[in-house]
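Only one protein chain is missing; all other protein chains are in place.
Note that the chains take the letters A and B in the order they are written out, and that residue 1 is the start of every chain.
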Amino acid sequence: MNDTRSSLQRKTTFTGLLFLLPALTFILFSIFIPTVWNFLLSFQEWDGFQQYRWVGMANYVQAFEDRVTRNSLYNSIFIAVISTFFAVVIGIALAALIYRLGRKEGAVYRLILFMPSMLPIAIIGLLFTFMYNPEMGLVNAFLRAIGMDSFAKAWLENKDTVLWSIVIVGIWRIAGLTMMLCFAAIQNIPASLFESARLDGAGFMKQFFQLVLPLIKPIVQLSAVFTLVMQFKTYDLVFVMTQGGPGSASKTIPLHMIDTAFTYNEFGVSAAMGFILTVIVAIIILLTSRLLRGEYYEY
Amino acid sequence: MSTNSISTERKTASFHRIIVLAFILITIYPILFVVLTSLKETEEFYTNIWWLPEKTAWGNFKEAWVDARIGEYFATSLYVVSISLFLILLFGALAGYALARLEVPFSKTILFLLLSTTFLPSETVIMPLYIMMSKLDLVGTAAGLIIPYTGWGLPITIYIFYGFFKSLPSELLEAARVDGCTEMKAFGKIIIPLMMPAVATCAIFGFVGLWGELLWASIALSMSDLRTLPFGIISFQSQFGTDWGPMSAAICLILIPLIVFFLFVQKYFVQGITGGAVKG
């Protein structure tokens, strides 16, 4: 008896490993090997062509000493955290509001709100560069039209506004995704729960906070984590909109890594920056998951 | 319920509608701008930026299709992304099932390792990956994109499927068997339909993550005529400058099939995603 069981178990384990194999092969090839390579590289000096030389922690030290790197790190975190926060909050709110509206009407709204997520981000960048154009752009045209001329700005040139301008585009692009996922989750809450809540006299707000939010917490957590990961990797958007400028005011770590590697030929330092960012992202994501961790309700 | 509370409810409903409409307006205006601009000639564009075109210029669409080869880029992107998505979903489901149900040793550790790889900025891997791809002669081919895209999309997919399979009650399969289904039928009738929500979630994530990828595409395809949509549009822009007429027409051409597709599948997305899909 014992014997058959362990052989069965072994068989199951074997099947499991077999199932795991194709996925691991892809991940090994496209993430794991390059990552290990890079990890080793982050302790070496390599200019992209010649011999490698071990330098210990020097690359990490150099990365931290560089003002632009510190600044880019700050920008990366700022853009990712702020835009994720707003995108997720707006997404949840929209989902809850749309749920209350008619079926057909809601479907149209969902389609519209999800449209930005379907556009390649490079195109969104081009589009918004034009929106922010100081002379012809929509934002300033609007401000002038309502008589607030003094608020019209060169949004992408002013170092006080450039990060926020990028953050807003980040929100615009991704809020629809959270909305979609949360909407679907809300729709799966049995109608009877809403009914009984209503009989208890709970208004919209109360229903939302006491019933809906706890039930959709897992999906909120998932969208927050995914959005964070996406926003931390912001390369295309900043590259198209400002190239990190003016100066390096809106440079993010991915952008600075590319410059450091390919323009300055300092591949080791660039790799070190990548790992610094990874650690920070991991910490922030861990915190986010903790914060949003909810119990799972069965219904 | 009194009539009074019904009327308050109506009031709040219209208040909700106003909030939603405000966001709709913000979302749609840039897109509407693109649609309007696609119908304007360049000269009109500069004199009348934000309003309806005076006379419609369909030439922009021709230019986007013929000169900018948008159709071709679209086909390439669709091809690359759909194959990648297919592989991601298939292998992701297998791996998620294995980690959740098949007694793989250290499954928690594996899952954590997998998840932490997603935090790594993909910019770090450009140089090593290019060298590896070039050794395999895959640079400049569709496979040179599909392989990394699949690898990059897998971790989060595995995580989602892991949660899904963990949440499946094991009695479910037993019950099916008791009802007299054969093993095959049980799998086909019970597991696969139940998987659809998780599949839909992963598909959305995968699509949003890969559809606009620019950096790797522009390096890996640098030596070939193959262009994905984002890369193609950026090269079009550098060739003709930011000529907003044809550019907007190109954006419209991209959006239309996506909207049609989305209308078609929205039902499944929305019906499908259950809480179970993401119970981690």
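Everything that follows uses one rule, which is that a contact is a pair of C-beta atoms (placed from the backbone, for glycine too) under 8 Å apart; a residue touches a chain by one contact, two chains touch by 3 or more.
The working rule: contacts and distances are computed from a predicted model.
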Among "Cytochrome c-type biogenesis protein CcmE", "Anti-sigma factor NepR domain-containing protein", "Extracellular solute-binding protein" or "RagB/SusD family nutrient uptake outer membrane protein", the UniProt name of the subunit that does not appear here: "Extracellular solute-binding protein"
Partner chains on view for the chain not depicted: A, B
Touching residue (missing chain; options B:Ala100, B:Leu154, B:Ile219 or B:Leu253): B:Ile219
Residue ranges of chain A at the interface with the undisplayed chain: 8, 11-12, 15, 18-19, 22, 47-50, 129, 133-135, 153-154, 156-159, 242-249, 258-259, 262-265
Chain B, residues in touch with the chain not shown (by the definition above): 46, 69, 72, 75-76, 79, 83, 86-87, 90, 94, 102, 126-127, 130-131, 134-135, 139, 141-143, 146, 173, 177, 183-184, 186-187, 218-219, 222-227, 234-235, 238-239, 241-242
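In this section, only the chains that are shown with their structure count from here on.
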Cα-centroid distance, chain A relative to chain B, in whole angstrom: 14
Chain A residues within the chain B interface of the complex: 9, 12-13, 15-20, 22-24, 26-27, 29-35, 37-38, 48, 90, 93-94, 97-98, 100-101, 107, 109-123, 126-128, 130-131, 136, 138, 141, 172, 174, 176-177, 180-181, 183-185, 187-188, 203-204, 215-216, 218-219, 221-222, 226, 229-230, 232-233, 235-236, 239-240, 253-254, 257-258, 261, 267, 270-271, 274-275, 277-278, 281-282, 285, 296-297, 299
Residues on chain B engaged by chain A in the complex (per definition of touch): 12-13, 16-17, 19-20, 23-24, 26-31, 33-34, 46, 49-50, 87, 90-92, 94-95, 97-99, 101-105, 110, 114, 116-129, 132, 147-148, 150-152, 154-156, 158, 160, 163, 167, 201, 204-205, 208-209, 211-215, 229-230, 233-234, 237, 242, 244, 247, 251, 254-255, 258-259, 262-263, 266, 269-275, 277-280
